[in-house]
Structures are given as C-alpha cells and as structure tokens.
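Apart from one protein chain that is not included, each protein chain of the complex appears where it belongs.
Each chain gets a letter, A, B and C, in the order it is written, and its residues are counted from 1.
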Amino acid sequence: MNLTGLFLIRKEELNLRSLLFTLGGVFLALAYPFVFRKPFPQDLLIKVLLFAFLGNAWNILGGLAGQVSLGHAMFFGLGAYTSTLLFLNFGVSPWVGLVAGAFLAGVVSIILGYPSFKLKGHYFAMITIAFGEVFHILFRNVDAVGGASGLFLPILDESFGNFYFGVNKIPYLYIILSFYLLSTLTIFLLDRSKVGFYLRAINSEEDAARSLGVNSALYKSVAMFFSALFTAMGGTFYAQYVTFIDPPSVYHLMLSIQIVLIVILGGVGTLFGPLVGAAVLIPLSEFTRIYLGGTGRGYDLIIYGLLIIVFAVYQPTGLMGLIRRRK
Amino acid sequence: MLRTEDLHSGYGEVTILRGVSIEAREGKITAIIGSNGAGKTTLMNTITGVVPTKKGKILFKGEDISRIPAHERVRLGISLVPEGRKIFGRLTVERNLIMGAYTLTSEEKFRENLEFVYSLFPRLRERRKQLARSLSGGEMQMLAIGRALMSGPDLLLLDEPSLGIAPVIVKQIFRVLRELNEREGKTILLVEQNVKEALSLASYVYVLKNGAIVLEGPSEEVSASDEVKKSYLGM
Amino acid sequence: MSALLSLRGVTKRFGGLVANRDVTFDVHEGEIVGLIGPNGAGKSTLFNCIAGYFSPDGGKVFFQGRDITGYSPEKVTHLGIARTFQIVKIFGNMTVRENIMVGAFCRTWSVSRASEEAEAWGTFVGLGGKLDYMAGELTLAEQKWLQLGRALATRPRLLLMDEVFAGLTQAEIKSAVNLIKRIKEEKGITVLIVEHVMDVVMPLSDRVIVLDNGEKIAEGKPEEVSRDERVIRAYLGEE
Partner (left out) sequence: MNPDLMQAITSGLLLGFIYSLVAVGLTLIWGVMDIVNFAHGDFLMLGMYTSYVLYTFFGIDPLFSIPVAGALLFVVGVVTYRTIIRRILDGPMLIQIFSTFGLMIFLRYVIFAVFKPDYRSIQKTLLSGTFRIFGVYVGIPELVAAAGALVTTGIIFWIMNYTKTGAAITATAENREAAQLMGIDPDRIFSLSWGIGGAAAGIAGALLANFFYIFPEVGGVFGLTAFVVVCLGGFGSIHGAFVAGILVGLVESLGGYVAPPEYKHIFVYSIFIFVLLVRPRGLFGVT
C-alpha cells in the first residue's frame, strides 16, 4: 500500500491558490516581528498563536470526535508542570520535558478518557470539569510541586537548547508558529485519513458508526490522546515563555473554557476556526483589559460573557460559518 | 364533527401523509386501518397538532384548526389516547387523571369526570395512589383512555389501543369504547392494526396505505373486500 | 448444509417484560429470510440481539459456527454481519461518498481504495449520480439506499435489514425489492429482513419466520405461512 493512499487529498485543496495563500500567511507571520518591533504586538501574536494551537488541540476531540471536554486545562497544566519540575529537580532540558509532558498527558488522557467515554453529552463534559478541578486542587496543595505559590524558572543562557530567550520574543514566536503549523497539518491529514472519517462518523451517529465496524471507544481514545498531547505542548511552551506557573494560571477552569470558547467563536470542527477565533478574542480581551480594566475590574470578561451568549444564540456555527455563508 | 381535506404532513423534510381526506361523523365510531408505516400515527399526531400540517385543512366543528398550537386544541374538545399510551409513569394514577383534566376550570366538572372514569374502569380507582409506571400494560391503556376522557372531549381519538395488550383486556377495552359511543354518544376516531376488532366496532372504515386512503366505506363492505386481505397477508 | 446464522433459544427480558422467549431458527447461505410479526412482537429486539446492540439473557447466537453471543456491534460487523436501521441513521454532515467510505474502511486503511469502493457501491444502490451530495440533503428513500450501500461496503456475508419499506411510496418499494434481489443474486449476500408489512416480504422471501409476543409461531415457505391459522390470528386479531 502506498502512503499517499492513506490520505484523501482533494485537488481543489492543493491548487496553486491555496498553496500561495498558506505560504503567504506563514511569510506574514515570519515577517511580523520585523514590522511590529515593540514587545506588546509581538506578545499579542504569540498569545494568538498559542490559543489557536490549543484550539486546534481541543478541536481534535471536540470538533472531530464530538466529545466536549471542559477540562483541557489539566493537560495544559501537566505539560507546564512536567517540563518545569524535570528541569528544576533534575536539570532535564525543557525540550525533553516537552516530550515527557506531552506523553504523560496523553497517557493520563487515555486512563481518564476510556472509562468516561461511555458517558454522553453533558455527562462527559461534567466529568471532565471534575477531573480538571481535582488536578487544580492537588497542585495547589502539594508543596512538592510548588503548591499555591507556584514555580519560577531561573534565568538561563538564552539559547534554543535551553528553550529560553529572555526578552527576545522572536524565537518564541517562531516556535509557537511551528507548533501551530504542526497541529494544523496533523488535523489536515488526520481528517483525511480513516481515523478522521471514523471520528466524524462517531460524532454524527455513534450507533451507525459501530454498525459499520467502528470501535468507537478506541477511536475516541486516539482523538483524546492527540488532543491531550498537543495541549500539554502548549503548557510547556507557556511555562518557558512566561517563566512562572501556578495552579490558577495553568489549571483553572476558566482556561479550559477559554480554549473551547475560541473554537466555538471560530467554528467547531473547522481547520482555521481556532485561528480566526483566537485572532478575534485574544486581542479583544487584551485591549479591553488595557483600556477598560486598568484596575482589574474584569470588563473584558463581561464582554466575553456577552459574546458567548450572543454567539450561542445567534451564530452557533461561529465566525467560519459566517465567512462560509458569505461565499 | 371532524373532517380533513387533502391533508399533507410529515417530519421535517419527509412527507408521510400525501393528501388524506377523512371524516369522523358525530356520534359514530370511525376506524382507520392500515399496516405499520402507512401513516396512521402521523395522521393522529397531525390532527392533535403534535406534527405540523404542511398542506390541507383540518376542520373541527366547521372551523379550520390546522394552525392552532397542539396544547390549545384540547380546549376545543379533541383528546387523544396516544400510541404506546404515554402515561406519566412518575405520577400516581390519580395525578395522571388530574393532568387529563388540566384544561378544566370547574372543580365540579372535574369531580364528575373523575367519577365517570372510575366507574368505567374500577381498577383505576383501586390503584389511584400507585405510581402509574407500576401498572400492567392493560391497566396503563385504561389509564390512557381515562386520562383522555377527563377533559370531557367531544371527539375521542385512539391510536392503536390494542397494541401489546393481552386479548382479554383488548376485549374489555373495546367493550368500553362501544359503551362510550352507544350510551354517551361519544364520537370516536380510532386507528387500529387489529383489523377484525376495528371492523366490528366501527361503522365506517378507511384503509390507509403509504400515506393515502386507498379504500373506504361502511365496515361491512370493507370487511368483504379482497383488498384488506391482500394488504395484510400478501396473497 | 450448515447454517450461516443460528439462533438457539434466544431470550431477552427488559425488567419484567419478556421481549423474546426461546427463539430458535437458522438462516442458510444464499437465502432471503423474512422475519415478520405484528408491532410489538419483538422483532427489533431479536434483531438487536443478533447485531450486538443487546446481549441476550439466555440462549446463543452462532455465525458461521462461531458463538457470537454478546459480541459488540463493531466486532459482529468485522465478522461479516452488516445492518441497516429502521429509523435512518446516516452521517448527515458527510457526503454520500464519505458515508459509504466509512463502511469500506472496515476492510482497508487506504482512502483511495475506500473511495473507489464507495463509488462502486453507491452506483450499485442507485446513488451514482449523487455521490458528492451531502447525505442530509437526500430524500428518505435515498437515505435508505445509502444505508444499504454503506452496510454493503463492509463486505458482509449476512445483511440484516430493519423495516426498509416503512415510509416508502409504491414505486420506491418496487425498486427496494429489486435491489434486495440483486444483493442476493449478484453479490451472493444472505439477507435477513425484519418487516411488518407482509405483502412486500412474502413474495421476496425464500422463507419466513413469524414472531408474535416474542415467540416464534411459524416458519416456512411464504405461501404456507400465510395460510397458518396462528399467523392469521396474530395479524387479523383474536377470534
């Protein structure tokens, strides 16, 4: 069997125009830090790409397989804590920590996911909240992992090997860009393989899928594994970028919510939805925080809340749905 | 009392009834027979408004009710005993009957109807404090009929009252229906698979097939027709 | 001749209700068998016991001599039993081709291979011109053909069909009957049809099995069965 046969690539997806479009996008992202040289806009793009990446990760489970998780912060936190603790305690390179954290999150996701997959709809969403909260409480209270006061990464030599670049944001930008591209490519290929067909079938009519020989528990686990793996990578990236982690910043329920919200805003199950959602929501929340929320009064979150309600009621297919309708 | 004219309806995109015109005459029992999937239940649900009318009219006492919401049609005097009974298992027998009288405002009328239903089905009185889900299939069917009678309807619709019930109870239920018609003068429209019972009970019969009426007439004529045998036994 | 599918004393209860009681019958290779009975006779329950959606409380189900009692639906499909659903369950947000491909993936990992098979089966069930339509846009009848094509793409030896004719017009029923005959004759697939409407199944079936109140009350050639006193009573009511 030849490898190309494993993926369904339609001609219209590989024409010159979409290729140019993608390359153009990548080029713009690469050139961006040379146009916007201040830290704020650079930081903004890094956050947009980070959340687009997390949105992609969530989309594998939520968008493709249709399993709504509201506990993805636990994988993010696992990634952040694994690499940080390995480095602080054993001097392990954050890159190794990244792999270790991703793998750990993947394994945890299967252990927790397999029994949970028999729960449908709201019940699955609720058990993921509970798992997420248990992780949150545990990390807040166990002193060996820093407890409530969190963990600081020490200042190191700025190098790729150390995954540390001080105030220079450009390398971080390129790293998260490549993460994002990697996740997008993975979803693109996954979606066009047998696994993708199976996940969409499970999402649409699980009983019918099973009647066609789809082992739904197995394939949901596969989706959960990839989803957790990427989310944990995002966690490690965050830890290396911000150099400080504590339970409220990496394990909070609101983080899980924010990831899902970005996907909903962009369009659930779409390839570029998370990027569109992040590109709208992250700047919106950053700007409202700066211009309205100087005293930490949470105006940005009021707008968040309203946006969610409005989108839920009037535009459930997200921004991608809007764009498509225009066509 | 009730007449449908060129009635079309179905679920979403799917059309199941394709131009059904029937009439339930006042004081008579009318039956609609037909096999599974013919559209009998859809017809009942369209008359009560649970399934929306796509085209055509439903005239009740001369007025077109096809655009009135389902929950308001009860007040007009239409009551259905739904397929599969659909009793409220989490409520007691008596509270099921209270639900049947939901639209009644007069306490006196309620008492009267309750007494009437208990006199029709003494078994229900014995079990009035029990949760309805603990009843047997036959008792549930009695409860469903009693519940439908609680609103004091002018037109009683029944969807497959004999389904999944022991033959003895079926006989009893059909006897009650006959009584309701003969003594109380209730107008009844029922849908049945149990062809023999339906033909003996009703004065006028329609045969529904694939969402359309293929045969109609007084029950003696219909029972003599070969068409019925053919539809049911494939001979 | 050993049987392709054998049921031996299958019993299924729901709470106090016995949906199937001690049902025993065989289906042989190359047959079209009708499983008929009035509403509530327990046909669907029995069907689900064979297809792996219910686990029987008593008795055994054998397929090609292998005990498959209590197997999961996906495992049953891999062994060579495919099914359709009475209430159509298509993947509405996927195209016709993609729907059938999900079935074809049962035997291959190759997308191009699955796509080719989807074309072949799509054409076989008469949807050749609509391969790239969204399945949700099809008419009810077309969705039923799609279910059939999708099930066939798993390359079954036995096809279970649950009330395929319900809700179809006369013309559609005719083409369904033709299709089922072709499934048997051209593809050599054994068919078990669960059906309520007798007039369609009788001429189509080589043999019929009649259920009433969860029990098998008759089995045999269609013309014999339709003369059977118990069957007539079950259908036309108690005397």
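Criterion: contacts are C-beta pairs under 8 Å (C-beta built on N, C-alpha and C of every residue); 3 or more make two chains touch, one makes a residue touch a chain.
If you're wondering where the values come from, they're calculated on a predicted model, not measured in any experiment.
Colleague: Wait, the hidden chain, what does it touch out of the ones we have here?
Modeller: Missing chain, whole complex, touching shown chains: A, B.
Colleague: Please identify which residue in A:I111, A:V242 or A:I309 touches the non-displayed chain.
Modeller: Checking the options A:I111, A:V242 or A:I309, the one contacting the hidden chain is A:I309.
Colleague: May I ask which residue of B:V14, B:A70, B:I169 or B:A212 touches the chain that does not appear here?
Modeller: Result: among the candidates, B:A70 touches the missing chain.
Colleague: May I ask you to list the residues on chain B that touch the chain which is not drawn?
Modeller: With respect to the unshown chain, the touching residues of chain B are 48-50, 69-72, 74-75, 79-80, 82, 86-91, 95, 98-100, 102-103, 147-148, 151.
Colleague: Under the stated touch rule, tell me which residues of chain A contact the chain that is not displayed.
Modeller: Spelled out for chain A, the touching residues are 62, 68, 70, 115-116, 119, 121-123, 125-127, 129-131, 133-134, 137-138, 140-141, 253, 257, 260-261, 264, 268, 296-299, 301-302, 304-309, 311-313, 316.
The rule is short, and it goes like this: only the chains that are shown with their structure count from here on.
Colleague: State, to the nearest whole Å, the distance from the C-alpha centre of chain A to the C-alpha centre of chain C.
Modeller: 43
Colleague: Let me have the rounded angstrom distance from the C-alpha centre of chain B over to the C-alpha centre of chain C, please.
Modeller: That gives a centre separation of 32 Å.
Colleague: On a C-alpha centroid basis, what's the spacing between chain A and chain B, in Å?
Modeller: 55
Colleague: Show me the residue ranges of chain C that touch chain B in the complex, using the header's touch definition.
Modeller: Residues of chain C touching chain B: 38-40, 139-140, 163, 165-170, 196-203, 222, 226, 232, 235-239.
Colleague: Which of the residues in chain C come into contact with chain A in the complex?
Modeller: It comes out as residues 51, 53, 72-74, 77-78, 82-83, 85, 89-94, 98, 101-103, 105-106, 108-115, 147, 150-151, 153-154.
Colleague: In their complex, what parts of chain A are in touch with chain C?
Modeller: Residues of chain A touching chain C: 1, 4-8, 192-194, 197-198, 200-201, 204-205, 207-216.
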